[in-house]
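Input: a single structure, listed below in structure tokens.
One chain of protein is taken out of this complex; the other chains stay put.
When the chains are written out, they are named A, B and C in that same order, and each has its own residue count from 1.
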Amino acid sequence: MNTSRLEAFSDGVFAIAITLLVLEIKVPPPDTVLGAELLQLWPSYLAYVVSFLVIGAIWINHHAMFHHIVRVDGTLLLLNVLHLMLIAFLPFPTAVLAEAFHRGTDEPIAAAFYSSILTVIGIFVNAMWRYAAHEYRLIDPHLAAKKVRKLRRQFLFGPIAYAIATVVALVLPWLAVLLFILLNLFYLWPRWGYRSTP
Amino acid sequence: MNTSRLEAFSDGVFAIAITLLVLEIKVPPPDTVLGAELLQLWPSYLAYVVSFLVIGAIWINHHAMFHHIVRVDGTLLLLNVLHLMLIAFLPFPTAVLAEAFHRGTDEPIAAAFYSSILTVIGIFVNAMWRYAAHEYRLIDPHLAAKKVRKLRRQFLFGPIAYAIATVVALVLPWLAVLLFILLNLFYLWPRWGYRSTP
Amino acid sequence: MNTSRLEAFSDGVFAIAITLLVLEIKVPPPDTVLGAELLQLWPSYLAYVVSFLVIGAIWINHHAMFHHIVRVDGTLLLLNVLHLMLIAFLPFPTAVLAEAFHRGTDEPIAAAFYSSILTVIGIFVNAMWRYAAHEYRLIDPHLAAKKVRKLRRQFLFGPIAYAIATVVALVLPWLAVLLFILLNLFYLWPRWGYRSTP
Partner (left out) sequence: MNTSRLEAFSDGVFAIAITLLVLEIKVPPPDTVLGAELLQLWPSYLAYVVSFLVIGAIWINHHAMFHHIVRVDGTLLLLNVLHLMLIAFLPFPTAVLAEAFHRGTDEPIAAAFYSSILTVIGIFVNAMWRYAAHEYRLIDPHLAAKKVRKLRRQFLFGPIAYAIATVVALVLPWLAVLLFILLNLFYLWPRWGYRSTP
């Protein structure tokens, strides 16, 4: 198993998970006024946008990490499979989030559920990088030690931010959703995110 | 992130979105006459054909554009993610369109909803090209300036046509659906579409 | 657009369509005896197997054809998009076939519907080969003329067989399903199918 094969498989899972998100948006049932129904589906649209940005940002982040990883071993492979297991799970908390905001009840639990999954994803990102970078085990030996440490700090930011968002969600679910959007626009934003570190 | 990686991921999303369209066509429920039911599903078949042609044409168009783009930066990456977010969304307005024609009510709002999504997709296509081509920022430096301008004009045609179709849809939804088909056959047609410009 | 890009996109649609087939098999509802229900789902398993073999055989056939095609033009691209439109549609007639055999009524119309889609797919296969091979327009110039004619005859076999199966289906739907299985095992069978012609 080489890194390009692992990346191609991971890319496949990312692309499929991101495209399956739309299946959670259900067509309004007959005997409704379509225009009004399409407007009332806003929680589904919002959840779709949030999760599309989330998966898009994790995908870019995954590439940024594997740009520095030159070999794969069994442990990294296992960590990556577990990481993908959580990515591929995201359409479910996305649908739960949309459903809760649609109902107008249980938003705190839905947003906290969503955010806690992202926290665990972030922990796996850190585990992968720390395992690969430990004593240059699997990364490019020419990568500067300063850069390795910098990336380690940057990867820490994600799970901490999502852990905070999980707590926020239990009190102010709306604010948590806003945090999800801002966080991922931050990651995707040119010049700021991980990619900006060449 | 290089262009081939970005194209491969985009191709994945195109291929998945185009293949998911069929999931919106539901098998007739028991206790119906199957032959008659299969005929009554014509709005679903029509919507399937329209969206398949739409996504196929956008896919070919995407390649035609990236044929000239030689580098990717953060801004183009973000624009492309937002572009894919709308492509992957298309199975939903497709299902809404089929549902409205099946019901025989609300066709104008469904067709206008569909057409407005395509308009926004067209705007993103233009934003990507304008950003990439501005002062040859990311495109092949050997591309003739005349050709760059020609492509810019061609890309403008899409969102303008769909914006007009959106207005038409509110009055004559059938005519709008006909316009969708004609527009995309035009794009896919050998010798006429963007591909014909070598 | 080069052939490898076209093949990669086509492969994606084949892989997705073949994997989506399983979504049409629904878990038995609560308050049923699971063991008995799993047995009663045999029409779904049968339809799954038939369509998996069908798409698998068409996929292998597609590669065998593109093995000889060295260039792509707009017409071939359009024919291929229309071809893929029918491949990606197959999960629907598959579900209809399973539903009809599950109900125990309307099997003739379901099997004929299924078979007629395969007939049209076969017609597109022929159109693609004839267009590409006409005066060696897009195929390898070193391919022997005898081989070109042989392939043309072989490709003709598919739509003729499926057209016959469509008529058979209207009278003896069970025999038609048996024909689908035999036909595709024939295509997939080592030494006999198209692949055996090196």
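The definition used in the following text is that a contact is a pair of C-beta atoms (placed from the backbone, for glycine too) under 8 Å apart; a residue touches a chain by one contact, two chains touch by 3 or more.
This one's a predicted model, so the numbers in the text were calculated from it and none came from an experiment.
A.B. asks: Shown chains touched by the missing chain?
C.D. replies: Touch partners of the hidden chain, whole complex considered, are A, C.
A.B. asks: Have a look at A:Tyr45, A:Phe113, A:Tyr136 or A:Phe157 and name the one touching the chain we're not showing.
C.D. replies: Looking across A:Tyr45, A:Phe113, A:Tyr136 or A:Phe157, the contact with the absent chain belongs to A:Phe113.
A.B. asks: Looking at C:Phe52, C:Tyr131 or C:Phe157, which makes contact with the chain not pictured?
C.D. replies: Of these options, the touching residue for the absent chain is C:Phe52.
A.B. asks: What residue numbers in chain A mark contact with the hidden partner chain?
C.D. replies: 1, 5, 8-9, 12-13, 16-17, 20, 23-24, 73-75, 77-78, 81, 84-85, 88-92, 95-96, 99-100, 103, 105-106, 109-110, 113
A.B. asks: For chain C, which residues lie in contact with the unshown chain of the complex?
C.D. replies: Residues touching the hidden chain, for chain C, are 8, 11-12, 14-16, 18-23, 25, 27-28, 30, 33-35, 38, 48-49, 52-53, 56, 59-60, 63, 188-191, 193, 195-196.
Assume only the chains that are shown with their structure count from here on.
A.B. asks: So what shape is it, when you link every pair of chains that touch: line, ring, star, complete or other?
C.D. replies: Basically the chains just string along in a line.
A.B. asks: Between chain B and chain C, how many degrees of rotation does a Cα superposition need? Round to steps of 5.
C.D. replies: An angle of 90 degrees brings one copy onto the other.
A.B. asks: So how far apart, in whole Å, are chain A and chain C when each is placed at the average of its C-alpha atoms?
C.D. replies: 37
A.B. asks: Taking each residue of chain A in turn, which ones touch at least two of the other chains?
C.D. replies: none
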